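Every protein chain except one is present and positioned as in the full complex.
To keep things simple, chains are lettered A and B as they appear, and every chain counts its residues starting from 1.
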Amino acid sequence: MTTFVKNAWYVAAWSREVGRGFLSRTLLGEQVLLYRRLDGKPVALVDRCPHKLAPLSLGELKGDTVQCGYHGMMFDCAGACVRVPGQTNIPPTARVTSFPLVERYGAVWIWMGDPELADAGATITEVPHYGDPDWGLVDGNYLHFKSNYLNITDNLVDPAHTTYVHKNTIGNSAGEDVGVKVEQGDSHVLAYRWIKEAAPVPLVEKMANFKGLTDRWQYYYLHLPSTSYVDFGCIDTGVEPTEANKDEGFRSFSFNFLTPETEATTHYFWLHLRNYHAHDAEVSTDVVRLMTLTFEEDATLLEHVQREQERTGVREYTRLGIDNAPARIRRMVDRLIAREQAPAGAEAEEVAGS
Amino acid sequence: MTTFVKNAWYVAAWSREVGRGFLSRTLLGEQVLLYRRLDGKPVALVDRCPHKLAPLSLGELKGDTVQCGYHGMMFDCAGACVRVPGQTNIPPTARVTSFPLVERYGAVWIWMGDPELADAGATITEVPHYGDPDWGLVDGNYLHFKSNYLNITDNLVDPAHTTYVHKNTIGNSAGEDVGVKVEQGDSHVLAYRWIKEAAPVPLVEKMANFKGLTDRWQYYYLHLPSTSYVDFGCIDTGVEPTEANKDEGFRSFSFNFLTPETEATTHYFWLHLRNYHAHDAEVSTDVVRLMTLTFEEDATLLEHVQREQERTGVREYTRLGIDNAPARIRRMVDRLIAREQAPAGAEAEEVAGS
Partner (left out) sequence: MTTFVKNAWYVAAWSREVGRGFLSRTLLGEQVLLYRRLDGKPVALVDRCPHKLAPLSLGELKGDTVQCGYHGMMFDCAGACVRVPGQTNIPPTARVTSFPLVERYGAVWIWMGDPELADAGATITEVPHYGDPDWGLVDGNYLHFKSNYLNITDNLVDPAHTTYVHKNTIGNSAGEDVGVKVEQGDSHVLAYRWIKEAAPVPLVEKMANFKGLTDRWQYYYLHLPSTSYVDFGCIDTGVEPTEANKDEGFRSFSFNFLTPETEATTHYFWLHLRNYHAHDAEVSTDVVRLMTLTFEEDATLLEHVQREQERTGVREYTRLGIDNAPARIRRMVDRLIAREQAPAGAEAEEVAGS
């Protein structure tokens, strides 16, 4: 039983990783070959020749077509075989699956489910202020987690863990007792809290210039199945928390795009936008260093969690209040997977009944 | 099917290994966390938070309680959860198993079976002359064997193997044809022999001062499930072999405490007592060197034996006379395991019928 939602857009690679050479990467348990056509458009094919199963990535790119390195079969960007050396007829089974791709936010996104349902507009989460010259961008970053992606999504709507896991970086004990509220949409969960009338945290003090107390917010969004973003910032106490006022305060958006590699491992792509010292390269370097440190703390912990889950066959022995948001995500993901795997008739019925 | 006897005391660690930091070790297939309370008493808990299965050893010791490094849940020395940050009620499932411990012979012993049955006095084998200032002690030594513990117990009541496996260290061909006698008690097997009217072996010649021929003994005890000790020594031929006379001769006790790690690996703790050159550090160094060399010869061989057992699914194709003692141990261990795993009613009946 897979835990993957297939009808979704996932980051397959950063745009800069995909070029005229071959990139082979495991995504949702499948081996995928990525490259660019001569006109620059990215292409994704299953990285496995249908003849003898040689990886196509061991072959060569000839114009826009891929030539297998074993017997020279050639496949076009749609995965159709266009040449079998030594014979004129092309067997109908000589084809590889190709996957829809779009490029957005400096990344190549892949759709590995039913191609009829691919619609980038509908389901790639919008990144606010992306491309806005007043905001500083850090992107192109990647970590490899040895854990199922749902252990990571658990973590990314769970502000409580920062106090303990990240006590060396972004956590402290101040927020320990401020409750977290949870909201659920059709395809997202939000866990958030305001810490009001509080002194600015050290980062804010260093980077901004507040005279008195501040109202600080942490909004942890998880868009199904596995795009996380954290809206973090503060404004002077008393200022109305409109989007515009928040943009005038101290604010950052931290996006984490999780792509399952296997059931036990996950690709972790991330980018970060900030409205302070937007053009200061040193601050950017600092953001990368700090975020990497923080995510590595998560990676270490979740690798152990994964190992204990495999060892025991259990995911949790007890449930706490802070599991509200993670539990919602798991239920929503389970429902998506059940719907994807249901026979066509069953789905129609469910739609009719709802 | 496990080959572990659970209702028994095993060495979990040397006392010096357990302190105010965390020691995490696999024992009988379970991950165990060891540390000391402020008053010095050792504590053993399952090393796995019941919430998300994070290893507690990644957390922190706060006084005598353990704080999970993921969400800050706190557990006392009995494994009861005493705090869940962010909520006041503590779910009844929020607990970890704790294990009875005793300290003896410089080691921390653990009981991983039914806690009602834990009774250190009854089943930890007595180490003669432990703490006696006239006897030289070497302890705190450890080897890791890549073999099931019963392959090692086989070996430790099998004087015959020393001629071949340890031909570079403690074996030689002299004893090849002196028969081994076997005695069986309720919870131990003894394989022993006397080599009478023999010239002293080189070790004895070097360390002691016998004028003529000697009577030499080798007593290999195996106390169930896996404590081995070897009583070795010699006296002048003609002297009556009372315990007191043997203590006056040349004598050593070599103890090996085996603790299963997994079905295929074993912790091997050992200590050694001798009545010759008790305070000579050089002799102690020699003992460590020689014993380590000897046990490493066993470890190498038994690792291959384990691998071939796994490869073939067979433990032996033929049985020899020298297997008498090992076979008795295997039968006794099988009976212990069957009794532990029997339903309560079945056991009562067996007792009534016996």
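Throughout what follows, contacts are C-beta pairs under 8 Å (C-beta built on N, C-alpha and C of every residue); 3 or more make two chains touch, one makes a residue touch a chain.
Source: prediction; values computed, not measured.
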Which one touches the absent chain: A:His51, A:Arg104 or A:Arg193? A:His51
If the hidden chain were put back, which of B:Arg37, B:Arg104, B:His129 or B:His161 would touch it? B:His161
Tell me which stretches of chain B touch the chain missing from the display. 151, 154, 158, 160-161, 163-165, 176-177, 179-180, 300-301, 304-305, 308-309, 311-312, 314-322
Could you please point out the chain A residues that touch the chain left off the display? 31, 48, 50-55, 58-59, 67-73, 84-87, 91, 93-94
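Following the convention adopted for this analysis, only the chains that are shown with their structure count from here on.
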Centroid spacing, where centroids are CA-atom means, of chain A and chain B in whole angstrom: 50
